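Apart from one protein chain that is not included, each protein chain of the complex appears where it belongs.
Letters A, B and C name the chains as they come in the text, with residue numbers starting at 1 for each one.
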Amino acid sequence: MSSRRTETGGRIDRLRTIRFTFDGAPYTGHAGDTLASALLASGVTLFGRSFKYHRPRGLLAAGVEEPNALVTVLRGDVREPNIPATMVEIYDGLVAVSQNRSPSLAWDISALNQLGGKVLSAGFYYKTFMGPVIGPLKGTRFWMFCEHFIRRAAGLGRAGTAPDTSRYERMNAFCDVLVVGSGPAGLMAAKAAADQGARVILAELEARFGGSANWSGETIDDAPAADWAGRLVGQLEGNDNVRLLPRTTVWGYYDGNTLAALERVTDHKEVAARGEPRQRYWAIRAGTVVLATGSFERPLVFPGNDRPGVMLAHAAERYANEYAVLPGERTVVFTNNDSAYRSAVALKKAGAAVVAIVDVRSDVSSEMSRLASEADAELLAGHAVVATEGGKALTGLKVQRFDLTSGALSGDERSIHADCLAMSGGWSPTIHLASQAGARAEWDPGRQAFLPPQPTQRWIGAGAFTGSFSTAEAIAEGRAAGLQAAGGTASLAPLPVVEAVPGDPDPAPVFEIKAKGKSFVDFQHDVTAEDVRLAHREGFVSVEHLKRYTTLGMATDQGKSSNVPGLAIMAEALGKPIPEVGTTRFRPPYTAVSIGSLAAERFGDLKPERLTPMHDWHIENGATMYSAGLWYRPMIYGLAGETVEQAYVREAKATRESAGIVDVSTLGKIAVQGPDAAEFLDRVYTNMFSTLAVGKARYGLMLREDGLAFDDGTTWRLGEQDFLMTTTTANAGKVMQHLEYFLDVIWPELKVTVTSVTDEWAGAAIGGPKARAILAACVKGTAVDNAALPFMGIVHGEIASVPVMICRLSFSGEMAFEVYSGAGYGTRVWEALIEAGKPFGLVTYGLEALGTMRIEKGHVTGAEIDGRTTARDLHLDWMLSKKKPFIGSAMMDREGLIASDRLQLVGLVSLDNRPFNGGAHVVEELDEANPHGSIGHITACCYSPALGKYIALALVKGGKARHGTRAFVSDPLRNRFGPIEIVSNHFYDPDGSRMHG
Amino acid sequence: MVERQSPLEPAYHPGSHGNFEHGVDVILSETRPGSILQLAAWPGEEKRLIDAIRKVTGLALPDGAGGGVSNGGRAAFGFAPGKFTVVDEAEGLASAFAGVITPDIGTVTDLSHGRTAIRIAGPKAEWVMAKFFAIDFALPAFPLGAGRSTNHHDVFAQIQRSGADQFDIYVFRSFARSFWKALCHASEEVGYEVH
Amino acid sequence: MAEYSAFSLLKNALSGNKDWKPAWRKPDPKASYDVIVIGGGGHGLSTAYYLAKEHGITNVAVLEKGWLGSGNVGRNTTAVRSNYLLPSNTRFYEHSMKLWENLSHDLNYNVMFSQRGCLNLAHTPAQLDDYARRGNAMRHLGVDAELMNVSEIKRLVPALDVSGSARFPVLGGLMQRRAGSARHDAVAWGYARGADRRGVDIIENCEVTGFLRDGDRITGVSTTRGEIRAKKVALAVAGSTGRVMQLAGIEKMPIESHVLQAFVSESLKPIIDTILTFGMGHFYISQSDKGGLVYGGDLDGYNSYAQRGSLPIVDEVMSEMLALFPGLARVRMLRSWGGLCDMTMDGSPIITTGPLPGMYLNCGWCYGGFKATPASGWCFAWTIAKDEPHEFNAPFTLDRFYRGLIIDDKGQGATPRLH
Partner (left out) sequence: MLITCPYCGPRDVIEFTYQGDGNRERPQPVSQDLDAWNAYVYDRLNPAGDHNEIWQHSGGCRAHLRVVRNTVTHEILSTAFARGGHKSAGHRTEGKP
């Protein structure tokens, strides 16, 4: 393959040679090259295969809109699929491979799909593969059989599974003015805003600022446009108020002028510096946004327009001017507007032969004729390209006379030998960001393009984005926009003098040349003009139907170049003007963004860990931890060789026989303070708290407004106006919000503060027959005997010189105490208790033993208060005060909530002495083969050391009436069936003699 | 008094880390104040509460939402309507307020154990903070002494600007270690030192 | 009826695909109908289809304010399953599943229903118990369900991180093998074509702007294309229920309209061959036939009629995605969009006669009504035709909230954003 690199020119650094590979073959390029330009310079023209027909494809574009040249970039085992070669900056060691081809890019077996041609037209799948109506392949089977192959054939790149070790980061930014796009308009806007002293961010998706100035070949203030741009960038760099973000694509315009941008920080580097993220996700809250995002050139639709070698005119120009690469030696330009004449001249200047300019318009202005001769090109006005020739690369094309008004072709076909066809179908402003926010774009019949909608948020447009396609206009608009965005009145920056190639910005309204052969509209998805017409015939005429029926615009390029031609063809089929057809909805992201960047700092760190003060102690002392929400809690403290069941049975047994201690720091704790605290609690809890004496605690139950059970816990009265409420671990946040809502919104007259003090207190619950003796051995400053510390009493004292608060209450059913200390002292107090407990056989126990003991006692937790149960269902109706209203009281007696067949809490005993499983169901009649007739389910189960049986808590229909009856556990998921007895949920010590002591 | 255990301990590694060869741009530390209080005034009683803060601590809070002051040993700032955080190097501040904030003014809640104070200082402090919180850290938007309450996903934080390039972050103790690790991780890019 | 088949495809291909006819006609509205169905989404269309097919009621119009399928049927993540906890839901969705299993044949339209299974991942023992409870509930109603262990899961979805070192390690999962996904647009188009062939008028770009009444009784609608009378007026407008009910003078409903976003990645070679949900958050994912990963998460959390989402949920969803699939960090999100979900106070739907005479109401699908499309239309058609609910939709009344007969699969109470 021959080198297409020009001798001079371009903005590449010829002194720096970079080595990389593509499909395993080594190549070189220069700093400043993209993968596309470097390969093109090396003579590569075949870059990819299309989605459906696997047709050979070359470069269409030079920027983000590239639909054909998608590659996978490899970093070791880490794959990055579907990246346009035009957006990959080369670096030493870059490894890129082509996609969607087998065995190789040049010889792709699936290209046979093309033979399916007309059968594989739009809507093909909906009409077939239903399979036989009867027999083994009926139903979904036949389709699934076919689908298996279809799925394998579909898809572009292959995603990797190797972990990506890169880091991704988020930045929150605030500015007065965000300028998106750094072409002449954007640069000038940034400068004007910065001159006013505004905080400015300038984001440009390309590596280099300047936009079209980098390749337009125009002159600004007597210098090449690129130099002018460079000067401006230099001035902006020196301004403290300005943040310049190159390689940063603003991809989303969200409510509240919040914009999302992706900065590719190290994608162009061989290695990242320490701690440097691969990509940075900028969430930018902007006062005002200047949208200076430029425009896209559109392809023309004609037979063979997808052959490698056919590309957009400005792309050809850009390869020549910016990258010093000639896309072809013999070039033909095909256009419906003036802009391509400039491209022709540029290509000529760069050293290509411009054989002809084919213009669909018959009357071409004298200026354009002059440009044609300047390019040394034959001007074929009133002509159109009707076919292209060649295999995997363009070798020639055919032109015919074309009538602009009728679209008719006439005369003989003439063949022209060419290896590059530079086409221009006019320009579409890049209105994506403006449209994302919701407003509809407006069709401009002069520009033959959708122009930006009226702003729905605070943005101002400038430059080609607004349809102002000349550089002088772009600069003037940019300055005005920057000034206005910064709230200034007089600009400091003078307007430069632009010398540009002249041209009429309005194209002829020609989108398609109708001739024989496949004419592509959506290149990546192989949607042809015929597909659009088929959609029309079948009634899929709305643009949104057109899109979904043909998949036009649904590929990785999101139809950046193809949408307008596609809907123009539909408009013609309908005989309607384009504005009545409309355009499909623009959605974020503007260009695809990596999922890693969106997860940003949470990649690999989804949720923080919540640790109790004694966490490290538990780990050091052999606890197996259990994750409960964000918390970690000891599950068991297993001894060597113990199973989980052996461990919790040992722990529970020891607790009931002597004493056990458990970390309860995760319980939600809320300080409820103020003169109205007691009144507030009376309203919030179903039972009474205003009658609670200072120094005492009470078990409380809360309902939701709708009358269902919400949460339970003990609340301690520490002072007349000072309560400490505890909640379940899982509901702590919810209860807090519930209380705050009522205080703020419903009862603002109550003087109460609620504060989360969960983290203030370390809590240890110590229970068992020896618990009091252990406390007595280590607590100073207070007695803990029955008189000083009766059931539900609270005392203050010291353990290990640390102030503690002790409340005598019990979850385990034993004589038990909760010892609270400042969290910073938690481990110290915990260790002191354990030390004191040694002579008494104190064990540490975890959640499993805790659960076991609560099941034995029949206490409820979140498994039973599951948002569907009432106080009555759980036999907590004794807590429903009749003396006062409370949250939920008005709603709790509705018919559905008091029905007799509701699920009610019961106990179950295994009669076959085999363990239960959580989530098993209960049935009256066992039918293992065909389980049915569930009357309830198990919420919690364990082996009960106290009873010597496998037991469970369950919610069973009309459960209370079933005490003493037999039934079966039915657990088809785990194939466990067997007889049970339904009993009261209070298995153990039902009259509470143990805890009352 | 007995020394308190820091929740950061096993993750607290004094020294230079990350990209420090190219300069240390932030310094991270745990400040371990003895007292962290939350004071809340009933609506209409804010002025009396602010007076009380001045009386007890000598800190004169500027008027306005989120206003605050910090003088090294002591700091105070508003973080919510009628609510203030008051911090003292020394323990025992709660008892100093006990008689002063009477029930007709508001409430005092001692959070000395429940919150962990982390300080970030240095030229890149704003940059690193911006990685976590969606609030504007630029000096004009977040003046010296001012307080803000905000969150980083599940981690709730109160932040006070205690210097031109210094912030004190108060997080729930149980989350502190996770947050600290994340903060260190995010600081690697700019090079950091733990004091 | 022009049959779709491999043969007809070939025949048409040979004639240059010139002979295909519109999938449905574009009639102008008549002055009156027996039944007007408001809403050309999945449910409205399937209602019309089953009215014609099952009850012989063909003088029916479906009125759609935009293009057919422009609502949630055209923007959902296509998960079809019947793995509910509460029997009222399970029975109804299982009926739907059975209709799905024969839908392509029934419609002579390939809706690409593909039963690749739905796997709910569990990350704590308590969650496994919860799933077991649900799976067993399903099994006791004759619905397929099984528990999968970690190694089975790894084999099914090799890209999933089951290393155990994850913040929320995978401990197992609840699998419904018969669950799957369908080509959402094709469902709307297939029902439209089926209804049209049976005489139903499908009228697009026809927005209902008011109700015609005779006293309390609804006797028709006014629309952007004129007044249309009907003996019965049936609403199936999903996310727009609040809006349309207000036109009928009913200001308040037990419904809030919320935005839900969804996402699709660039097209990839097959990597996820089932539908997967994350147990410690709100994430679910599958892969389309075209190769895009289709995924979503939680509601944005506030009332909206904008079909447009907010940024924090985007981040949230992607973070959860990578918690399961750390290898996909370099895969790129191609497009995101939003739909309007009619969230009820218990998360379950409403299919009922009334609340006004002459009116029939189908709504409250939250973010789970795509899977209901066949059964919803089937039951609604029954209810409209017979003026009483079928036993499958009998529990889905409007007054169940007030009577405390809530069907709350998630146990969240009257906070719609949490369902």
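Just so it is clear, contacts are C-beta pairs under 8 Å (C-beta built on N, C-alpha and C of every residue); 3 or more make two chains touch, one makes a residue touch a chain.
Note that the structure is predicted; figures quoted are calculated from it, not measured.
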Partner chains on view for the chain not depicted: A, B, C
Of C:Pro254, C:Pro326, C:Pro349 or C:Gly411, the one touching the omitted chain in the full complex: C:Pro254
Listed residues A:Lys349, A:Arg683 or A:Arg976, member touching the removed chain: A:Arg683
Sole residue of C:Thr274, C:Ser304 or C:Thr373 that reaches the chain not shown, by the stated touch rule: C:Ser304
Absent-chain contact - pick from B:Val2, B:Ala80, B:Val100 or B:Leu144: B:Ala80
For subunit A, the residues touching the chain missing from this view: 254-258, 283, 285, 438, 456, 683, 705-706, 737, 740-741, 744-746, 748, 885-886, 889-891, 894
Sites on subunit C contacted by the missing partner chain, in the whole complex: 240-243, 246, 251-257, 301-306, 308, 310-312, 345, 401-402, 414-417
Hidden partner chain, residues of subunit B it touches: 41, 43-44, 46-47, 50, 63-67, 79-83, 134-135, 148-151, 156
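In the analysis below, only the chains that are shown with their structure count from here on.
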Geometric centre distance via CA averages, subunit B-subunit A, whole Å: 32
Inter-centroid spacing, subunit C versus subunit B (mean Cα positions, whole Å): 48
Intercentroid distance (Cα basis), subunit C paired with subunit A, Å: 22
Residue list for subunit A, restricted to those that touch at least two other chains: 170, 283, 602, 605, 607, 609
Residues within subunit B bordering two or more other chains: none
Interfacial residue positions of subunit C with respect to subunit A in the complex: 4-6, 8-10, 13-14, 16-18, 20-26, 67-70, 74, 101-102, 104-105, 108-116, 123-126, 128-137, 139-142, 145-147, 158-159, 167-168, 180, 183, 185-186, 189-190, 204, 265-271, 280-281, 287, 289-291, 306, 308, 310-311, 314-315, 318-323, 326-337, 400, 402-406, 408, 410-414
Touching residues on subunit A, where the partner in the complex is subunit B: 169-174, 199, 273-277, 283, 285, 601-602, 605, 607-613, 616, 630-631, 671, 673-675, 721, 751, 753, 755-762, 800-802, 822-828
Complex contact set, residues of subunit B against subunit A: 2, 4-7, 9-10, 18-19, 21-22, 38, 40, 42, 103-104, 106-107, 109-115, 130-136, 138, 141, 153-155, 172-175, 177-179, 182, 185-191
